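So the structure is just underneath, and the comments pick up after that.
Removed: one protein chain of the complex. Kept in place: all other protein chains.
== chain A ==
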């Protein structure tokens, strides 16, 4: 009986270890028969700019920015990766031409990435948001908001926010052009504009000049 109890205890121990790995590592030394311990993970540092481990920054598209970051945040590592000796050692087995080609490629890639980022910012500034009031029948309207996603807003969450704010239904639907837009029940176009101007909740970083309100009257049948 006693032996069985003991065995049960042993069986429980690894489960407990799994639940609290940090506590386990410190406590294991005192126990008579420590249960098999989980191996601690290797802590890997990732570059804050390109998300690669810093040793791979040189292959990324933002080397100069990564270098700056590394020098600021981890100057010891910067020495390790970018000091003259390290650069010499890195060339290693690679021929000189291949090395210069690599550098050229990196520079090219960086320029490309920068141009791309610029274009993205420009596009963001140029993109417009339309708030459209659509007539459903004579006195009922829905409001469709189009173009929010260009400003990095999660449409689903924004719809939820509108729904709770106006206490109506709001959903993300595809319009006939196949783009996502938020449709809110009721005529709330002015309120939405106000919300965007005041940057309520999720609606951040939208220049008010980019927002326009349009009205869409339902065509009469037979017209």
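We take it that contacts are C-beta pairs under 8 Å (C-beta built on N, C-alpha and C of every residue); 3 or more make two chains touch, one makes a residue touch a chain; residues count from 1.
FYI, contacts and distances are computed from a predicted model.
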Among "Translation machinery-associated protein 20", "Mitochondrial import inner membrane translocase subunit", "Probable ATP-dependent RNA helicase DHX34 isoform X1" or "Carbonic anhydrase", the UniProt name of the subunit that does not appear here: "Translation machinery-associated protein 20"
Residue of A:38, A:152 or A:207 in touch with the missing chain, whole complex considered: A:38
Sole residue of A:55, A:110, A:135 or A:187 that reaches the chain not shown, by the stated touch rule: A:55
Residues in chain A touching the chain absent from view: 14-15, 17-19, 21, 35-39, 41-44, 50-53, 55-56, 59-60, 89-90, 92-94, 98, 102, 105
